[in-house]
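Removed from the display is one protein chain of the complex; every other protein chain stays in position.
Note that the chains are named A, B and C in the order they appear, and that numbering of residues resets to 1 at the start of each chain.
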């Protein structure tokens, strides 16, 4: 049990450090804050630089724009990269979801055409899966695909699509057969986001941001060559994508403990430092214990990677714990600010603490308890895959899709 | 909104007080602690006295040994009776469960024969419902009843029967048809507990007590005249009994807040009174808020009774909240005792606080989260009856009983 | 024993609910929430004033309805239910109550009739910084009848005409003052909050006229009394708000299908709804007890008020947060109405001090001088 790199890992880390220290952009944060266009331009430039030097998608084979590195090398890159990861955030969904799926289901020719520009950030991809009526129950989707000669014609609506407005391509699951059972009537494509008939509308969230979109399909044509997997086997392909979504999801979710401690360090309660208040300390210790547990779960995952093992669904524990904790932390900190906790301070209100940091989390965290698998879906996955408990009773499994009760 | 009696209620309360002050036994607690026989003798004597003066089962019609009083008068009696209720505890299940069921399903002759001695405590009744394989799913019971001329022959095992060892009669649900669907093959009886073939064995609980029994039936004969309801309609009869179990169950469950406050009043933390410790205060305030809420829910129930309304399933909220809270309270108090919390002190150990009061609760409370409807069953009842949410999917409803999966 | 509202009070509730359902749909709430230049819904406000609700507890001789606190509790719950974007709580529970409690006859005659009709709006200004308000942290001070200093997060501070202000008197003791907010020596800045369907402001007094309210040096005592009373009324608003969130979640759980079933048929959702309901039942029952104590000015009021408040804040967070959660991704959109309740719940849970303060009050009051009497009443009957 130790936290040291193996000699090979240490050497790899050293080379990452050297390259980063020679090439990482400086003072990018100010520019990054100025809006989507400058941020995207920064991101594309950095990603192109990474790719040129062989540091993009390093776990991918070299011929597709990667470096052929191991999983632990990937993790070491991420550790060293630190906050710079934000610059590559635009490409993450494409690379993580679309890239890994193309790797399995696209033709060799397609892989050579699409993967390198995806890795280098030249082309941005998005994921067109969820629908207004199909969230946790993704296989209930209704976007319709009808064969028309060598093309398919798509009609329907997708939702929660990050980056649809600046994406070049998207991966898309559709229903091509409404009479087949739910999971057997789906077909999977990738689609040019500039195709006629695609309309993208931003969704305003309760935190005031618009990070996601609705995407409408009106008689959009997709060539059959852009089908991934066979007609009717879209669910199987989608599972490949989703497995990549869930792997490691735990590591994206972080407690705000450090920020809490910093802010509480400047507060007093009844004339004494707030951090001496025993009720507050008891609550903070609880937060610490669970955030520390999550950090240590992540160390165990890293340890697995170091041995070449993929992390299992166990890592969902981290997301399950932290997503809810983020909400509780925000509520707690607003309580500690007391009256001033009401202030949102998106402006320059000096009475609002830390410019409304925890207020922002108060409104962001509810979505985090849903995104990438709701608390309930994660509990089902953990119950069924890790604890091997029976699946829920499925009333929809063998019915023709049109006969499944939908309340509509 | 007020807590005053109506004039009629006040007059009734006055008459209860007068009778109790003239007739209530004194110094019974010492004697009551000496074991089952003296306690039962005390209980029977007191119940007989109550009955003779018309104060037993006061909500029952006079002709069956009651007083024909209203529900609120019943509640007033209980308030005034206070701790004396423990003396009548032996008869509670019989009167509450068996009595109210006989009232609906027995012949007039049977009611006149059995209800008055049940009210007066002369005959004690128990309830033979649960089985090792049928708890939350009571209708899954397997005790077999076979018709034999004018009799039925019973074989099987019941469990969790309070007072079986000192009861004269019991109410009993059996399966008379194993090929009918689950809820349609049951038949309900009352049985003489002295019948040949009945064997009663105590069950030791984790708190060390043996308040319950297993009851074995080996070819026990019951005359068909002791059937309540029709053959195959036992479930309907059982529901009458169970409705009476659940009505008002919330009022039996009490927080130990008062006892906690008393004990904490004698403790110090870091040299200061424990009740000044802010972490402790925050936890105690939480306990207080919910125990106070439960008390006030009970006031609302009383208010309903006062208007002649039965309380609805809403009262299950009290049980759901308090049963778990009792466990948390006990664990918390043992924590506060710290090292000494380990001591159980069933002996005369002066280092154990309050003679192991909270230790006893630590081991009693898990059963309270099950008895009279587990947390999960209560949540289902509240969801379905109060919030009108859909019932669980039932895979066992229409199958012949023998074909229902049972894991055996 | 009668632990319910009377028939007349239930009739008032029905009227109020009909009116508010019609006039204060979520779309109306959004008109204020989405428009930074609006502080409240003036049309709705005018109608509420016309109904006489602002004078519910003001005696008839001052132009009020002369009703009791129970009627006000009923209205508070209904106003909470529709997340009304109006300064009702501020002018009624805080300012009017402060004047009813502490003002002299001439002050009452001067202000109550105008407060009753809504001709003037009142507020209460006490917080000056983050954290707990305590006498030693208050810097606002009065010298020769002039007040200086500043207050933050003053509810409806930008639209109120009259503020009850907690400030140090010349003798350094806390007192309450009445301050006309329409003075040039007062600077008012609207503050952006977590729920802009309600309005808050920072108020800076620069040698403004101030008139003593109640006895000199009695500020802390009066403030505690005002906040206790307000706590019960806010608790009803919170219960109404939480009830709407629960109702909304419950309805959605029946309407929304996943895996071919209503999502409310999954125990994960069913039982979550029950846990919301259970917390709300506790809160509602605690609020009822608070209403009884308030309406009879019972000795139990301080304890009952603190209990009602903590219970309502807890239920408010659980019901409104889980309402979002049960709505899934939709719940996190601006378009769905879930966030209206979530915002308001947190606002109400902070506007007269956090749970931690009120929990501390619960314990103080349980352990206070009248310990034996109080404990007997509150614990023996449990």
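Just so we're on the same page, a residue touches a chain if its C-beta (ideal position, glycine included) is under 8 Å from a C-beta of that chain, and two chains touch if they have at least 3 such contacts.
What you see is a predicted model, and the numbers here were worked out from it, not measured in a lab.
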Partners of the unshown chain among those that are drawn | A, B, C
Contact residue for the chain not shown (choose from A:284, A:371 or A:404) = A:284
Quick one: say which of A:41, A:85 or A:386 touches the chain that got left out.
-> A:386
Touching the missing chain, which residues of subunit A?
-> 1-5, 9, 72, 254-255, 257-258, 261, 275, 278, 281-282, 284-286, 288-297, 299-300, 302-303, 306, 314, 317, 320-321, 376, 379-380, 382-384, 386-393
Absent-chain interface residues of subunit B come out as 130, 132-133, 135-137, 140, 159-160, 203-206, 208, 267-271, 274, 279-280, 327, 331, 334-347, 349, 351-353, 359, 362-363, 366-367, 369-371, 374-376, 379, 392, 394-396, 399, 404-408
On subunit C, residues whose C-beta touches the chain left out of the figure | 266-268, 271
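Assume only the chains that are shown with their structure count from here on.
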Whole-Å gap between the CA centroids of subunit A and subunit C | 40
Residues of subunit B engaged with two or more neighbouring chains | 278, 281-282, 393
Contacts with two or more other chains, residues of subunit C listed in rising order | 261-262, 356
